[in-house]
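Right, I'll just put the structure down here and ask away after.
One protein chain is absent from this view; the other protein chains keep their places.
Moving on, here comes chain A:
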Amino acid sequence: MSTAHAGRQQGRLWRWVPLAPATLLLVLFLAGPIAYCVWIAFTNTQLTGSSSSDFVGLANFRRAFADENFRNAVWLTLVFTFVSSIVGQNTLGLALAGLMRAASRPVRTLTGALVIAAWVLPEIVAAFLLYAFFRREGTLNAILDWLQLPSQNWLYTLPILAVSFANVWRGTAFSMLIYSAALSEIPKDITEAAQVDGASGARRLWHITLPMIRRSIGTNLMLNTLSTLSVFGLIWAMTRGGPGNRSQTLPVFMYDQAFQKSLIGYGTAVALLLLLVGSLFSLVYLRLMRVEV
């Protein structure tokens, strides 16, 4: 026993060696690019021609805030995040989780399977399916025709709403799973007591259910917002940010500036802003969870 103990003492440093490969990868491929991102954002690096890149200070950022297209992208990102993540995925997820508790088993299973299938499908496939759904000749208009309602070319008239709904379709399962878990942890006797006291459904929801799951709500809102902020493939495959720039959220704008317009420096500055917003949300999230590690 004492030799084993001595051996362990000696291996005090050695025991941390298994951390090395992961740390190396994270430093090289994650911390590295982030540091590079911070550097490039202050230069005027371009994709083409001259390899010269000069330090330009805050010029990229000043340019961004003066750029109408950038402000448009910020606005669209806000709309996209608000509609699809905060209102759509979050509320629908909560509603589904709540309804599932009251519903019969086969309906619950069926709905769960469909919502989750939409979530598991690869992003690009989801984008095609929703593209087909919202197209002029697509299913949505077929239904509207059948209901005698006016149809329109959704991807042209309301592109940002179309991609927002696509994101709701694709991402609601996550909220649904989180809220299902949270709701199942509310002790039954509490809700039943309120029911006996004659509290209406709405009052029970507002005064009992929501306060009891508030940490899950916080967690879910943060994670949804973070994943929505970085949606690229879905929008790119459905509209490419168009028509014009009417569904060009920040990631699409960033890509467009960096690669279509070859302004790597400027695109990276936008990326850095996105990263900052993401970090801010992450910190709030960590704070909110008060993680015990």
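The working rule: a contact is a pair of C-beta atoms (placed from the backbone, for glycine too) under 8 Å apart; a residue touches a chain by one contact, two chains touch by 3 or more; residues count from 1.
Throughout what follows, contacts and distances are computed from a predicted model.
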Open item on the list: Can you match the unshown chain of the complex to its UniProt protein name from these: "Sugar ABC transporter permease", "NAD(P) transhydrogenase subunit beta", "Cytochrome c oxidase subunit 1" or "NADH-quinone oxidoreductase subunit H"?
Closed with: "Sugar ABC transporter permease"
- [ ] From the listed residues A:Leu96, A:Ala162 or A:Leu221, report the one that touches the chain absent from this view.
- [x] A:Leu96
Task: Listed residues A:Trp14, A:Trp75 or A:Trp206, member touching the removed chain - done: A:Trp14
Task: Among A:Leu130, A:Val163 or A:Leu221, residue touching the chain not depicted - done: A:Leu130
Open item on the list: Out of A:Thr91, A:Thr139, A:Thr157 or A:Gln260, which residue would touch the omitted chain in the full complex?
Closed with: A:Thr139
Task: Where the unshown chain meets chain A, residue by residue - done: 1, 4, 8, 11, 14-16, 18-19, 21-23, 25-26, 28-30, 32-34, 36-37, 40, 45, 92, 95-96, 99-100, 102-104, 107-108, 110-111, 114-118, 120-126, 128-130, 132-133, 135, 137-139, 142, 169, 174, 177-182, 184-185, 215-216, 219, 222-223, 226, 229-233, 237, 251, 254-255, 258-259, 264, 267-268, 271-272, 274-275, 278-279, 281-283, 285-286, 289, 291-293
